[in-house]
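Below is a structure I'd like to ask you about.
The other protein chains are all here in position, but one chain of the complex has been omitted.
A and B label the chains in the order they appear, each numbered from 1.
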Amino acid sequence: MMEIAKALPTFILFSPLIGVAVILWLPRQKSQWIRMAGLLGTLPPLLFAFFLACQFNFTRGAVQFRQDLPWFSIPLGQQKWNFSYQVGVDGLSLPLLMMTAIIVVLAAIASFSIKKREKGYFLLFLLLEMGMLGVFVARNLFLFFIFFEVTLVTMFFLIGIWGLVNRERAANQFLLYNGAGSVLMLLGFIGLLTLFQTMDFDRLLGIMHDPQIMQMLAQNEMAQKVLMGAFLCISLAFAIKLPVFPFHTWMLKVHTEAPPPVVMIHSGILLKMGAYGLIRFGVELFPTQVKEIATILAVLGLINILIGAALAFVQKDLRRILAYSSVSHMGIILFGIASLNVAGLSGAVFQAVSHGFISALLFFFIGRLYERTRTTDITELGGLASPMPVMTGIFLVGGLALLGLPGLSGFISEFLAFLGLFHTQPIIAAVGTLGLVLAAVYTLRAVLTVGFGPTDTRWRELTDARWTETIPMLTMVGVILLIGVWPAVLGDPIQTTLEQIMARMGG
Amino acid sequence: MPVTSYLALGAVLFSIGLYGVLTKRNAVLVLFSIELMLNAANINLVAFSKYGLYANQTGQVFTLFTITIAAAEAAVGIAILFALYRNRNTTNADEFDSMKG
């Protein structure tokens, strides 16, 4: 039993492949079966993730369920570069892992609206899930990079084939930006590899926090430069993923052109990989370097918050509003990271998880709305609360969560992020609170224009939520409420790990 | 040094062949020019096997192989040319641009 438990991350990681195998075996005409197989295929990772969460020791900050298997090595003269299969879970990756497993199931339900080439879609969908899970469990830079690329390639096809009108341009832009990001990341990783001859994350962690080695490196100017360069490359790569203004244009295209279930995943999980990467590789791996750019991060966060909010205020398309609101909310993650204390960093992780669920909820709603009205232009919509009170009510809850209403998850993350930043950068944080007001402004504009006001005759006959829609939406609302009302459920695992990170940083 | 004159002959032949390959319009002539270049290489091989630093038979053996392969290659080349001629009714190399991207 214990042996099985030890290999849980591996099980989680590769369990989507069961679904892949089943779907490969199904004939392409049986679209109903393929959909069911796609949905069922997302369940094993969820079950394993729950099992892992039950087995997880919340009082330990260090990595748990670590597995280390030699994979291959490259001989280089006297030395050898060893590459291993290393996975593990700690308090930072567990919440994101759980979030991924849950949102993917709901996105699979939302994917029932996909009406062409279902086989290919669900194959890619499950592979994408594997990629995302891999990103969160990998404890090896090489492994991380591979899974990161898996998400990129699968997303490219999902956008390019199943997207809306301008899907191909969106897919191209997605690939260009993220490809550039990947190159930077790879450069950074290779820099680390050449310096320290390893890609093992935990060993690198040990090296980077070893005062002796660091002192030795401090004398070597070249090594310092390589280190700083690697840090900047990696940070930039994740900044593009997050995205940090002005690298956000690709993300707008994806939000407006990709099919709604894919946007759920994209906005809900993939953007959070940027946040996760920044914390894991930026803060955890480069403690001294990140301190130097903390102020820059805070300023970037401020720019994201304010510009995202301002842009979201004047958009007409609901998808664009939400896309810009994501830009704004990622600014809060940057705030949390820039504060470099437990409060701020847990705010960033809280925001990653909470915004994941909120944006997944909102894009689920938009997908269902689009299916009914064939438009997401808010100037055409209005008064939808009359024909569909339940849907609009849930949309309202999502909007309130987005603008940070206490009792819902968005508040906790904003509060913690600001709490953290006020300690280190009070002025920037104070200006940033303006974003809280602006968030209310654009969110209410969107929610009220869509839901309130007189109902257009075109929309009188719209049907309200069916149970296949109500259940996923209520699940997400439930999670949002749970985190909002009882944040300790998410806070406890994060806290111990973050405290350990902070203790290692020595400040 | 007797090897110099052989090498000069090889170089001249090679240059003539290269010139032919690059400039001739007629594909058959291009093929002939390739043969010329091959033979230039053969002359070098033979010359070195006789006057080289470590003179031995290997160079001449290689030459024999090369001649054989050149013959086979010429046969294949001519066959491709025939096929092209049947399709295009021309042997003008300028008009063979199906490799264009």
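One rule holds for everything that comes next: contacts are C-beta pairs under 8 Å (C-beta built on N, C-alpha and C of every residue); 3 or more make two chains touch, one makes a residue touch a chain.
In this text, contacts and distances are computed from a predicted model.
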Task: Hidden subunit of the complex - UniProt protein name among "Transport permease protein", "Carbohydrate ABC transporter membrane protein 1, CUT1 family", "NADH dehydrogenase subunit L" or "ATP-binding cassette domain-containing protein" - done: "NADH dehydrogenase subunit L"
Open item on the list: Given that one chain is not shown, what are the shown chains it touches?
Closed with: A, B
Task: Residue, one of A:Gln32, A:Asn166 or A:Thr249, that touches the chain absent here - done: A:Thr249
Open item on the list: Please identify which residue in B:Val3, B:Val21, B:Leu36 or B:Leu84 touches the non-displayed chain.
Closed with: B:Val21
- [ ] For the chain that's not shown, point to the residue among A:Lys6, A:Arg445 or A:Arg504 touching it.
- [x] A:Arg445
TODO: Could you tell me which of A:Thr100, A:Ser235, A:Asn304 or A:Gln495 touches the chain that is not displayed?
DONE: A:Gln495
Task: Residues of chain A in contact with the chain not shown - done: 173, 176, 246, 249, 307, 310-311, 313-315, 342-343, 346, 383, 385-386, 390, 400, 405-407, 411-412, 415-416, 418-419, 422-423, 430, 433-434, 436-437, 440-441, 444-445, 448, 451-455, 486-488, 491-492, 495, 499
Open item on the list: To test your reading of the contact rule: which positions on chain B touch the chain that is missing from view?
Closed with: 18, 21-23, 30, 93-94, 96-101
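One rule holds in what follows: only the chains that are shown with their structure count from here on.
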Task: Rounded Å distance, chain A centre to chain B centre (Cα mean) - done: 61
